[in-house]
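Sharing a structure, written as structure tokens. Questions coming.
All protein chains but one are shown in place.
Here is chain A:
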């Protein structure tokens, strides 16, 4: 027994877990943080280093072209945001006013789809409807209208961005509307409020609270959107910073310009995130397909008709490109596609890299979550969070500040000094995608981990269950489900990634999106449609698996 100091003993409050054991969890968390810091820090260091060297010509590259690109980046993002959120408003209102019609749940599920769809796949869906040889052009031709749509340029970018973000905004706005206390609806029915005053007095205050957050989120997504602008943008007039970075590195090999562009993009994202912080984040909390708010007012027939047409239009806008993607994909010659070695190799490469990225992402996220909980529960009462704990808390979401293209560009420029950057393609794809999926994986894992720890720490301490035994007997059975959900989600994200592979990809390493982009580039449209269908089915399959897993009743509570 260690001797105890009498009288003036050191005041100490012990954590529930005795500290005698090796601090495995904090160490694992530190490693995960170091990974993120190295990935982002390495890229930023490389950019700063290049910028500080004169011969790179980075400063000379801050020219009129760069400003034009930066202006267009902001302009398209602003327009996309206004259109997406503005159009989402009436749709969300209409969906909320009509809680019980056949297909409502289906529409809400459909509206969750675009975000799960790889951007490249969605682009093909959109061109199949609005493109030069798309559904609308063919219909116009059939009826002998001399009308050929040209969507390449700002129009196409806006169409695609609204396709992605309108459903997202609708879901978030609906969550806002669902937070209105039910008594308000009773009151509005009792007072006989019309649509206008209902909007002004009841709906707008609820929407206004979440609107800045929603707009900030959509704006951020549009500023950093890469694939859509790459494929639908039209030449130098409709190019964003991210695409310009890619072109500078991939085609012109103009390092100075790439550095200048990347620094501009970084400054832009930081500025937006700073503004974003002021607005607060939208939550999808309280939103569920199961819970419906009861509405009491009697709608006039005219209002009803308007609402239902709004819903129908929004439905068609989202559903048509998806249907177009499926139909034009099915026309593809799968027999020939599947006889190509390159197709099989791309599928295998995608699955292996995606799986590895997902595995890495889930392991690192778990390390962060476990370390945070261990450090937090070991913290003395009333003490403030240490720097380390705050890092464990927010480290994962900070990575979103640095878009994948910037990380990719930074490392590409850095690695070029030591070796052929293309040799690092698999490692870069795995680590960038793992890092990008971490914020989501952490959000999926943390609630379960924290409640389970709160529930079991004392019991395990008393029974002496610790280390691997605890992981095997106690933690694993409970975490298996959220872990697999996080894995499926991370893998789906990685499968659709084009940013990193576009920079690092080569004939040696081709993923499905990379191959798809190549086929599109060489106008083998039918092949592209078929590949898009394969990619879409893989991603959506994984997303559905993740969704099913997270919806299925999480383990029943110990108390009924």
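Everything below uses one rule, namely that a contact is a pair of C-beta atoms (placed from the backbone, for glycine too) under 8 Å apart; a residue touches a chain by one contact, two chains touch by 3 or more; residues count from 1.
The criterion applied here is as follows: contacts and distances are computed from a predicted model.
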- Message: Suppose you had to identify the omitted chain by its UniProt name; would it be "Thiamine ABC transporter ATP-binding protein", "Cytochrome c oxidase subunit 3", "sn-glycerol-3-phosphate transport system permease protein UgpE" or "Carbon monoxide dehydrogenase"?
- Response: "Thiamine ABC transporter ATP-binding protein"
- Message: In the whole complex, not just what's shown, which of A:236, A:477 or A:521 touches the removed chain?
- Response: A:477
- Contacting the left-out chain in the complete assembly, out of A:140, A:306, A:461 or A:544: A:461
- In the full complex, which residues of chain A touch the absent chain? 1-2, 4, 7, 9-14, 16, 18, 20, 381-382, 455-456, 458-459, 461-466, 469, 473-474, 477-478, 555-560
